[in-house]
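Only a single protein chain was left out; the remaining protein chains are all shown in position.
Order of writing sets the chain letters: A, B and C. Residues in each chain are counted from 1.
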Amino acid sequence: MEHMTEKLTVALVGAGYWGPNLARNFSTSPDWDLVAICDLDVPKAERLARTVGGDVAQFTFEEVLDMPGIDAIAIATPARTHHGIALAALKAGKHVLVEKPLADSTEHGREMVEEARLRGLTLMADHTYCYTPAVAKMRELIEDGALGDILFVDAVRINLGLIQPDVDVFWDLAPHDLSILDFILPGGLNATAVSAQGSDPLGAGRSCVGYLTLPIGEGALAHIHVNWLSPTKIRRMVIGGSRRTLVWDDLNPQQRLSVFDRGVDLGAQSTAGADRAASTVSYRLGDTWSPALAEREALGDMVAEFAASIREGRPSRTGGDAALRVLAVLEAARESLAASGQISAVATQHAGLEAASWAR
Amino acid sequence: MEHMTEKLTVALVGAGYWGPNLARNFSTSPDWDLVAICDLDVPKAERLARTVGGDVAQFTFEEVLDMPGIDAIAIATPARTHHGIALAALKAGKHVLVEKPLADSTEHGREMVEEARLRGLTLMADHTYCYTPAVAKMRELIEDGALGDILFVDAVRINLGLIQPDVDVFWDLAPHDLSILDFILPGGLNATAVSAQGSDPLGAGRSCVGYLTLPIGEGALAHIHVNWLSPTKIRRMVIGGSRRTLVWDDLNPQQRLSVFDRGVDLGAQSTAGADRAASTVSYRLGDTWSPALAEREALGDMVAEFAASIREGRPSRTGGDAALRVLAVLEAARESLAASGQISAVATQHAGLEAASWAR
Amino acid sequence: MEHMTEKLTVALVGAGYWGPNLARNFSTSPDWDLVAICDLDVPKAERLARTVGGDVAQFTFEEVLDMPGIDAIAIATPARTHHGIALAALKAGKHVLVEKPLADSTEHGREMVEEARLRGLTLMADHTYCYTPAVAKMRELIEDGALGDILFVDAVRINLGLIQPDVDVFWDLAPHDLSILDFILPGGLNATAVSAQGSDPLGAGRSCVGYLTLPIGEGALAHIHVNWLSPTKIRRMVIGGSRRTLVWDDLNPQQRLSVFDRGVDLGAQSTAGADRAASTVSYRLGDTWSPALAEREALGDMVAEFAASIREGRPSRTGGDAALRVLAVLEAARESLAASGQISAVATQHAGLEAASWAR
Partner (left out) sequence: MEHMTEKLTVALVGAGYWGPNLARNFSTSPDWDLVAICDLDVPKAERLARTVGGDVAQFTFEEVLDMPGIDAIAIATPARTHHGIALAALKAGKHVLVEKPLADSTEHGREMVEEARLRGLTLMADHTYCYTPAVAKMRELIEDGALGDILFVDAVRINLGLIQPDVDVFWDLAPHDLSILDFILPGGLNATAVSAQGSDPLGAGRSCVGYLTLPIGEGALAHIHVNWLSPTKIRRMVIGGSRRTLVWDDLNPQQRLSVFDRGVDLGAQSTAGADRAASTVSYRLGDTWSPALAEREALGDMVAEFAASIREGRPSRTGGDAALRVLAVLEAARESLAASGQISAVATQHAGLEAASWAR
């Protein structure tokens, strides 16, 4: 029984917005002992340690690196600091968990992945959504062929959201959708090219509204809309398939997933020309089905997977490679933005498939 | 009183999907006498004439052109036939109403507008949505400054829709949103460039899923999502403003329009660097307001406007120029699609503003 | 083929709110020839006849009774006039269709049913909802045991509705829900007692807000909320079953029916007393399923059933007996209201089961 194995010890770096969630889950996990919390704002770290209770206390990051009993470091600091903190932790022999995005550039991310590989340490990204029951069910349905071939993905993640000081809306919100696509699509996130449109109508210095388009194979597109300026909150992903179409509405706890047995079937094209095409189209208007989902906190499963991947010496479900695929798309999106929405190749991918193939 | 003036006479060409709606509205209008219905499928025209009742009968288009008493022709045929039918009608001295899109190319549309201008006849597009109480209210709110400066527009018009034999999803659905933007935006639809992404995952021979991005001035983007393959039906437009944000949900008859007094305000930027930006951001979380709207059929107002613009010899509210602005964007979108989503200039506009200005 | 049989002829009495719907469906039915429309307001009848088109014309009711070729009369007049018109029509040898409620009292209704029986004529109530695809599916699911035993029914039918001059909100709206219950419940509408609460806060002279409670067997209650004063419109019925629970939301065209495989199971009661009860309760949190429904106009099927029951000389699906069961509940509700909500026995039922059995 896993509960019998000795607990792993972890220190949390970053007591801001996301840190308390990690602290709560580490401290109630049967796998972990949370022993230290670090933050440049020392009273903030102390307050969080008190709230969490137990034996956790505030330490500086340097103190933590020197503590021999610490197995792992969890990083919940601003994105641009991930690289430095993670490298220091890895060099001190600690396993590392990093809040999304893994780093602020592909280059930084790759260095982190290399360092972990060299030292045989676990580097994992906190792609939280990949641990939700809804996303697990979506992956299962796609794997089982319930949707058929994927025809399109349309993701909307909009809100009146905190304008981040160091990243734009793409780097803040799109990692969620990209990591989900990487997790659920049959071939993972294998986009070869990206087009991004963004706007900064308030003069905030970075895009607050963004649109990302990427091919996901066989003429299918994924499109992601991220927005910090929307007064209404929407978190929805539609995955159109040749057999069925799935809608994930994360803000509807009574029916998060709906699987529609509705669709369009194209019959054999007649040779009588384009005008006849409509006559060979048929529509299915079948049932809708909403699978039951467990109500479980994703972060609990995430910290369990972090422990399991360390113990079993295997890559974690949302490990460095998955995180690099997400970064590569974000990096290409940054280039596309800089070039007025021009299509931009995704760097880490084999460049065989030319971009033109996905647009008509 | 308008009811006292003599009625205008109109013939309808096209008894298919949209024709019956026009027939019903012309036949019950105090402004119009519907006297003839034409369709290549003669029994179809006869059936529609019987359903409408009154004195309307089936005639061929050629017969109608020769009838001296006919003031106007309403065209509800496939898009690629608009140009030929409309030119013939104008040359026969008839005023012309055309279902959207006005024509299947800017060039064709321009010829139609020219012909009408030369002959002093009214050429009007049936941009139906511009005659709905919701869109009228949106225009009024923007004009009155209730929204402030327009920061972004996000339109979604998706459905399990009829795959058209002669047009793709952009030419089928986007004219609705483009004509609305032309009607409600302070400067009309003055986009100088467009980027379009589309996909045809079923192999239907034309895009069934489409995304259109266009600048609408001052760093603001409009984005339009059109889709024939969605099992859920959504017709929503969000207009983000510096003062308030409006959401139009056309499928919610109990609350079509919502005006949110919520938003983000950027304070004076400190000089301490990017990290401080967040600290100068403030959020408004004010009331939501949903104005009452009359329940009135838009087509009734549309045919009244057609009559009024003929009688008063003035351009109609959705006249040829408005329709040409819509076509110019669709034409640029077609080019962008052919060039893999490359930004494409909108032809009829002054080309001073370069495309780069709207992307970051 | 039914289309080959000669059409039946029908006259419509009442050209007000509901009459046009009947006129449209009779005039487009393959089973019927609509030949006459009567209304005390003659111009109103003439206008409706013109709108319908074809050969239908205005006649007085007396003229219609004398026309030998008329097979049937459809009545869409105020409720208090149903009795007189229907009796006259039956005595003239016509089959009769009556808008709900069948009559303004059980006594009147019984006379109508007797008269029809004596003369071997069809008397049918226009319980429109019983002809909708949603209600047909509900009946099928209950018959097939998909819901298990019925535990409770909760119906809400509220709106900002027309305050009727001659009936209260119970007689106006509850016939819909009562006729549906009669159609879908295994034993029909066999309530032996009713309790009604109503209020008339505006001083309109009749209840504008009403609540109706009736036992439907085995400790189960049906409850109906009808309301003319609600600014939001709700038409929802929840049918709780021992196996599954069904929710019908008639205003959600995208998901009218939802079948929830969720529920409570009571285990064997321990003998340790009431305090332990909770420990033997278990919850099922299963999938939700929304069956596809045809989009078909109920009135079309209703007029087809009227024709079929006449031709086949059989009781119609919503015949006089069903209508009497609805009236009996309304009559008992009227008594309950007059007695301050006291439980009132339903007259037409065998009075064996005492009222006390359904309350605890």
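Methods note: a residue touches a chain if its C-beta (ideal position, glycine included) is under 8 Å from a C-beta of that chain, and two chains touch if they have at least 3 such contacts.
What you are looking at is a predicted structure, and each value in this text was computed from that prediction instead of being measured.
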item: Among B:40, B:162 or B:285, residue touching the chain not depicted; value: B:285
item: Given C:160, C:251 or C:294, the one touching the chain that is not displayed; value: C:160
item: Absent-chain interface as seen on chain A, which is shown; value: 50-54, 232-233, 254
item: Sites on chain B contacted by the missing partner chain, in the whole complex; value: 255, 261-262, 285-292
item: Touching residues on chain C - with respect to the absent chain; value: 149, 151-152, 154, 158, 160, 162-166, 195, 197-209, 211, 213, 218-221, 223, 225, 227-232, 238, 240, 242, 245, 247, 258, 260, 262-264, 266, 269, 274-279, 281, 283, 285, 337-343, 355-356, 358-360
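Note that only the chains that are shown with their structure count from here on.
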item: Rotational angle, Cα trace of chain A fitted to chain B, multiple of 5°; value: 180
item: Contact pairs, highest-scoring chain pair; value: A-B
item: Chain centre separation (chain A, chain C; CA means) in Å; value: 52
item: Centre distance in Å when chain B and chain C are each reduced to the mean of their C-alpha atoms; value: 43
item: Interface hub residues of chain A, defined as touching at least two other chains; value: 262, 285
